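All protein chains but one are shown at their positions in the complex.
Chain nomenclature is as follows: A, B and C, assigned in order of appearance, with residue numbering initiated at 1 for each chain independently.
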């Protein structure tokens, strides 16, 4: 079966599934998203995109933005970044504060909230928040080849209004002298970066630079691409990263908005979106669809 | 450069390195291994093995045996195995007992000690220990195509004599009713399976079934092979699994004897051995050599 | 109201209470104890005992024995004992293993299981188990002035048969080189010391040496008595020690058999027994009765 048919078939199967997980409810903008939504897009290095379902509806990428800020930070600081944040799976929920105490303010990896806050703090150095947000947007737009991508200010404002847990993380990191800027200053930027809206089509295209395939945007060097993929594989789904690797077999990064970005090295970038989440906070049908997709395409990196 | 040259060159480079880590000292059989040893072997699906250094000296595979017992257990129980053990990175050292308490006796994954003890308990069902050890040996010998592979009884005896930490794990699991057999009965088998001696050449060949490449032994189905590789990627190096994925980019499993088994899906199986360990208990030069090898061959699964 | 009347009245009130907690079920000898039992005895320095209810029925003292072994250990080793065990409340359940890992095999205090195992190991030095058990019995008999007190061998045998959790603790401590003897050897003694049977009357009398009152047996010096009482106050009820201090206001030590020994410095020793336990594993009605007793007598040490 050809790729377009596989993509369309999966979208059709997902549309009918009764098990859709639970939509995030901590901010109204996420809570009111229709759980019946499902989108899937596969972008190939030649620019083709195979899409189906709600692949052209924008959703809040949330934690998927951590991939882009990590790419910017590695580009700017290289391995020095690892002095401030680790690169090991945490074995804990995305917003856990336990290891910050036992490990003295150094987050386990850049894909849990604490780690992403440190990454944002790092790339804020020498910038105004507005400037940095412009740079992040510019990075994503270049990656996707789409100037329409923007930040949803209403989402950012809601995040700020309800962000006690993230503020606790930032204050705790600051207490261990691992923030350069004031917590609220960093979080203002962090909440905005998480509030980027993208469609599956845009997100899949934005992920192409991570394939290291010829013809894709060269935004970071090939060795760094491999490393970002490694981090997505071991840490991209919080304390369900092992399960995602086991079932799907691709580097991936999920967001609480229900999106997942996946990379098939040298071959494709995939974006899937379904707003209902599983118990670990990752898109339920997004994961199911990804599992089916890699089975039908034989795209697992594990043989 | 051709593969044999790359392998030989790396072995030569490693021979000269002054940084060799620390040899394990908890049993005399490991403590007296010469830290100057280094072996490397790459087995290809066609049966060719490219080897260099001490690739024909036997060493104690220790935790690498967990890959083979997991393969047997998945073959026997399929996904039912996951009712008794998880498949997530633990974020803790290999012999940690913390999560056993907070997670009520269910180990995080089959590659930490607690998880491997549960796996051994599972496959003991309906067998005498001697019988099961025969089956494990037979599995490894079939995989490697080498009937010479054997268990080092002196190592097994030393492990039993010093095994307080593993006994604590087994007793704790039993206290949560997650062992079928008595702890000492399971540990007797466990210590023997860890005491298998292999050379790099034998181990690399024994890993070929995990490549899913044509012509390699078909000991478990291709879907299960991918899943074992996924577990090796996310959990194969304990709390340094993220670092190994980041630096090397291959599924791998290390042992305290200084060996590492790696899989290049569809292409090759690699065994490296250097007895000095890094802080996380994984072979120091083995990891360094693996990092160089994937860089020079372009074999990282991450592009 | 005079003391005998207070004691009788409380016993009568307790007999009628419908809320009786849950009897321990992990060994049959405890599981089959009648939850309707309630006994109370108050021993005064002059030898008088005020008793009521089932104060002359023997029950398994279990962890209350830790007070007597601690007294023996302090007598033998003095403050050197604290090199091997701490004297802080653990904030964890009685059988938790978490802190043994983070604190490298040194239990938080002598009244949690791990700490009591270390104490027993310490006083085993230079003794056969049978000899040490004889010494412990002799200590308790001298304290109580009653040669009838004995060990219930059937309880000890059941404890040994189901002791996985305690074996895990002992093996873990041994792994950190904080046991002199083999774990099973220590546990054999430990399970027997816990299996002492006593009546409330015997136990109250046995506690008189902890009052530092004139005329009571002088088994340890007055400074050590104060220290044992301090440990009973801060650590005697596991992770409900704070609650016991808050409600009752006396140093106390509970056992899973439903007994509690309490000390009113310079004035009295109290034993209460009701086999039903609360969520923290302490006698439910025993605690309730103790609270009423200190309120009616004004015996709280806190004014």
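Keep in mind that, in the parts below, contacts are C-beta pairs under 8 Å (C-beta built on N, C-alpha and C of every residue); 3 or more make two chains touch, one makes a residue touch a chain.
Note that this is a predicted model, so its numbers are computed, not measured.
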Touching partners, among the displayed chains, of the absent chain: A, C
Options C:55, C:233, C:261 or C:289, residue touching the unrepresented chain: C:233
Candidates C:66, C:84, C:108 or C:253 - the one touching the absent chain: C:108
Touch with the omitted chain, as defined above, among A:135, A:171 or A:197: A:171
Residues from subunit A at the interface with the omitted partner, ascending: 96-98, 100-102, 164-165, 167-169, 171-172, 174-175, 183
Missing-chain contacts mapped onto subunit C: 86-92, 99, 108-109, 210-213, 222-223, 225-227, 229-231, 233-235, 239-243, 245-246, 249, 251, 263, 265-266, 295, 300-303
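What we mean here is this: only the chains that are shown with their structure count from here on.
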Graph class of chain-chain contacts, one of line, ring, star, complete, other: line
Farthest chain relative to subunit B (centres taken as mean CA coordinates): C
Approximate Å spacing (C-alpha centroids) for the pair subunit B, subunit C: 47
Mean-CA-position distance for subunit C and subunit A (Å): 55
Subunit C residues counted as touching two or more neighbouring chains: none
